[in-house]
Each structure stands twice: as structure tokens, then as C-alpha cells.
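The other protein chains are all here in position, but one chain of the complex has been omitted.
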Amino acid sequence: MGESVIGAWIAAFLTLGILTFLYKDNVIYKISEAIFIGVSAGYWFITLFWDNLYRKFWVVGIEGGQWELWGGIILGVMMLCRLSRKIGWIARWPMSFIIGAVAGLYMMLYFTSNAMVQIRSTISNLTESVNVGDPYYIIGNIVVAAGTFSGLVYFYFSKEHKGVFGATAKVGIWFIMVTFGAAFGYTVMSRMSLLIGRIDFLLSDWLKLIS
Amino acid sequence: MKKLIAPVIIVVVILLLYFVVPKPLEFSPVTSTIILSLIGLALVAMLILTIAGKMIGRRTVFIFIAVALTLPFMMNFKMPIRITPEVQSLYDALEQLPAGSKVLAAYDFDPPSAPELQPMADAFMTYAFKKDLRVIIMGLWPQGPQQAQLSIEAALEDKEVAAKNLQYGVDYVNLGFQAGNEFVIQRMGSAFRGMFARDSKDTPYDDIPLLKGVENFSNIDFVMNFSAGKPGTQEWVQIAVDRFGVTLGAGNTAVQAPGMYPFLKGGQLVGLLGGMSGGAEFELVTGEPGKAAGFMLSQSCAHVVVIAFILIGNVAMLLARKKK
Partner (left out) sequence: MLTNQDHSFSKSHPCHIIVIILSFVFSGFGASAQAEDTATVATYSSDISPAVDLPPITLLAVDTDNDNGGSITISWDDAGYSELPQFRGYEILRRSIQANAPVLVGTAPHGSSSLVDKSVSDDTTYVYYVAATVGEERFVSDSSSHVQSTWQIYNTTLTPLLIALIIVGGSVIFFIETAKRGRKLFLRKIAGLEAVNEAVGRATEMGRPILFVAGIADIDDVQTIAGLTILGRLGRTIAEYDTKITMPTRTSLVMTAGRETLREAYMAAGRPDAYSDDMVFYVSDEQFGFAAAVDGILVRDKPAACFYLGTFHAESLIMAETGNLIGAIQIAGTAQPAQLPFFVAACDYTLIGEELFAASAYLSEEPRQLGSLKGQDVGKAVAMMLILAGVLIMTLASMWELDTMNQLQQLMRDLFSLN
């Protein structure tokens, strides 16, 4: 019991400490922030140490004798050369490997999932709907097709935005702005949810005001 | 001296709440209605003040949000929640899985996003266990598998689940965290064993009964991803779905959710739980109203306050423009 009560008090102090920033910057906020940064840095260090260095490098690579991992281990050691001014250039090799591998992988992935599949899903019969003639679906189809097309027109840089092309681009930017509005709304919802999570902690776990 | 007033008041209020106020604190429906009406009236007053030319400070907005978020916790109102098609389709896809199906649950989030994702993750785990799905847990975020452990504990509190006497390694397994971001998914496409030589309890992959015959994604019936960022749902879609053809459902933070809708329309996601409200819908559709559903009144009140202040802000702006 003692442990959890003390834990709840510390957590509550830190939560309230961070919230005091809403009034103005103060010492308690700074202390809470510093503790948060310090703890998370420490946590990451320990996690990465045990999961990467110990589990991967030592247990699997050295003890388990999985030779495929040695390529990675060597590249990792080369990366550490960045610490030295003299041999820092060696770090460029693993860096170029990472950039090359990631670029290669991403080129395929983004082209498939974010371009080809999205074009395919935009190309649809506008009158198609789950229940025949349901205006909700038909309007939805038109919005998706028009939004994607005009958005692409807005981001087309090889032609001046004039005439019909310019008007379409204007429709495009309207679609983009509506998207931003929706994203903003979702963000507000997200932030409120996080605050609800904290208030729930304060009211139920700490003050035990609600069950 | 003046500086000490605020801290002293805070401490006194805390002590009162801790030692004096009766617990649990619950408002009657009449009191709740009165409180909500008062908040509404106060908002109208703010609008009138704005029209009268008074500027409303940011701290006033904070107080309104705090009140609108906190007091509903003590109210016993049931919020009507509509199940959106993306939640329904996820539920339908899960319902089609026969008992014994192998489900991979990827927990790609950490405690800072837990308020949004933990309720839906708990609801999912409870549902999966009740349906006798076999759950394989993993995480691309270091703290993900620990959040999964919390989900398991929450699920085991359910009487029906507890009665099943689930066994670790047979009914569920936690493979733990693996560093390497999306490359982990890529590698899992050819062999799970290559990425998870041992589970989180250090048991070798081949000694775990549940993983017998699980070579790669082709032996998995469904993948559920709870994601708070990168690597997360986008990477699962790009690699697991578009390359290896898995069936994927996702739970996302609300910030991320709008970005996932194209994948939903493209058929790459069978369903999506967006933020806490998505979690609440999932709880309801599975017939187990839980934390998220309980929070929806607070969430809705806060949204009403935000909308009211957007209106008030715009009125202020229009008036200022008129004066010019």
C-alpha cells in the first residue's frame, strides 16, 4: 500500500507541477520538466542497452553465434568512429548504407502504398454506393475524386495558376485547408484525451474521489 | 506574501479533497444538469462580454476547459455514442475469425499516449481472449510490450476471461520489443524467428507452443496495430499489408487518425479506431463499455467549450475588423 500511495503522490505532484505552467513559468514547472527529461533519457538508455547491446549484440550475436548479425555489428562500430575527428570519415560508410537501404525500401513502399494504391482507390465509379443511390456515398465519392485531383493540380509546379487550371488549384487549396481543419479538430480531441487521462489519474488513483 | 496565496490555496484544496470530501463523489442527475447549464450560461456571458468589447484572457479559457473536463467525471450520464463505419468494419472483421485464430497484436505506443490508446487496447485484448483468439504480442516501441502487459492484466480482471485459465505460451505470448523500426516488419515477412529469437521471458522461439508452425505473416490470421507515431500503422500498411498481404486493423491516436483514412479507403486497413472516441466505440460494439466510453462525457463537454470559444474568438475578430 505504502509504495503505491507514495508513487501516486509523486506522480500527482509532477502532474500538477507541469500544469502550473498554464498560469506562468515557475520553479515547480522547471523541476518537473527536468525530472521528466532526465528520467526519459535514463529509461531510453537502459532500454536500448538491454534490448540492443545485450540482447542483440551479446546474446544473439556473440553467444548465439549468429554470423549474419556481424555485418550490422561491424557497421555499428564504424558508426562510433564519428566520435573521433581523425577517423570520423569512417562513419560515412554505415551512414551511406543506411541512407541507401532506407531510400531503396521507401521508394518501393511509398510508391506502392501511398501512390499506386491511392490512385487506384480514387479511380472509382462515382455513382457506386453500398445501398443503391445513397447520396451520402455518391457525394463522398465525388469529394474524394475532386479533392485528390484538385490537390494534385495545386502541387503541380510546371504551369502558372491561371484560368481553369488556376481555378482548379484554388479548389485544391480549399480542400487542403478543410483537411487541415479536420486535422486540427482531431488534434484538439487528442490533447483533450491526454488531459482526461491525467485528470482521471488525479481523481481516481490519487484523490480516490471517483471509483 | 502575495506570492504565497495561490500555492496555499492549492494545498488547502488538495487536503480538503483528500481528507474531507466524501468518496466516491457523485452528482445526482439534477445537480449534473444544473452544473452543465451553469457552464453553458457562463459561456454565453463570455460571448456577451466579448461583444461588449472585453478581451478574454487565455487563463479564462484554461479554467473553462478544466471545469468542463473535470466535473463530468462525477456525473452519471450515459453519452449516446454512434458506432462509425470504420469501427464497425473492424469489429465485423474480428467477428469472422474462428476461435483459435492467431492474431498478432503490435503495441507501438508508450505511456505518454496511453490515455488515448490503452482503453482500446484493453478492450481489444479482453475481446480477443473472450473469443479464444490466440494473441502474439510484439512492439516496435520499447515500452509497447509493457503496455500490452497492462492490457493482459486488465483483460484477466474480466470474470469470463479469468475463468478460461489462459496459459502463457499457449493462449498468448509476448515477444517483446525489437529495435529496427520498419525493417523489423520487413524481416518478419520472411521469418518471425529472425527478429524474435526469444520471447520477452527469454524462452527460445521454438519452445513456445503457440508459435509452433508460425513462420511468417502467412501463418497469422489478423494483425492489430496500436500506434502513436512512427514506426506505426503507416509502416504496417506499407510492408505487412501491401507486401505480405496481411489483414490489418489499427487503433491510432487522434492526431494520426486523419492520415490513416486514405488507407481505409484504399482497402489497406479493414478498420480504424481513432483516438479515445474510437476506443469508446469499440468498447460499445464489443458490448463492454469501459474507460473510454466513460470519458466521452468529459470529452464532449470540452469540445463544446472549444467550439464556443472558437465562435467567441471569431466574434471578437469580426468586431475588431468592423471598428477598423
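The first chain written gets the first letter, and so on, giving A and B; residue counts start at 1 in each chain.
We take it that contacts are C-beta pairs under 8 Å (C-beta built on N, C-alpha and C of every residue); 3 or more make two chains touch, one makes a residue touch a chain.
Since the structure is predicted, the reported quantities are computational estimates derived from the model, not experimental observations.
Engineer: Pick out which of A:Leu126, A:Val171 or A:Ile210 touches the chain that's been left out of the picture.
Structural biologist: A:Leu126
Engineer: Check the options B:Lys131, B:Arg193 or B:Arg243 and report the residue that touches the missing chain.
Structural biologist: Answering carefully, the residue with contact to the hidden chain is B:Arg243.
Engineer: Even though one chain is hidden, which residues of chain A still touch it in the full complex?
Structural biologist: Contacting residues on chain A, toward the hidden partner: 33, 37, 68-69, 71-72, 95, 99, 101, 105, 107-108, 111-112, 115-117, 119-120, 122-128, 145, 148-149, 152-153, 155-161, 176-177, 180-181, 183-184, 187.
Engineer: Hey, which chain B residues sit against the chain that's not shown?
Structural biologist: Residues of chain B in touch with the missing chain: 180, 183, 186-187, 189-190, 194, 213, 218-219, 242-245, 255-256, 259.
The definition used in the following text is that only the chains that are shown with their structure count from here on.
Engineer: Report the inter-chain centroid distance for chain A and chain B in whole angstrom, where each centroid is the mean of the CA atoms.
Structural biologist: Distance between chain centres: 15 Å.
Engineer: Where on chain A is chain B touching in the complex?
Structural biologist: The touching residues are 16, 22-23, 44, 47-48, 51-52, 55-56, 59-60, 64, 66, 105, 109-110, 112-114, 117-118, 120-121, 144, 179, 182-183, 186-190, 192-200, 203, 207-211.
Engineer: Okay, in this complex, where on chain B does chain A touch?
Structural biologist: Touching chain A from chain B are residues 6, 10, 14, 17-18, 21, 23-26, 59, 62, 65, 69-70, 73-74, 112-116, 142-143, 176-179, 182-183, 186, 197-198, 234, 237-239, 241-243, 253-255, 257-259, 262-263, 265-268, 274-277, 291, 295, 298-299, 302-303, 306.
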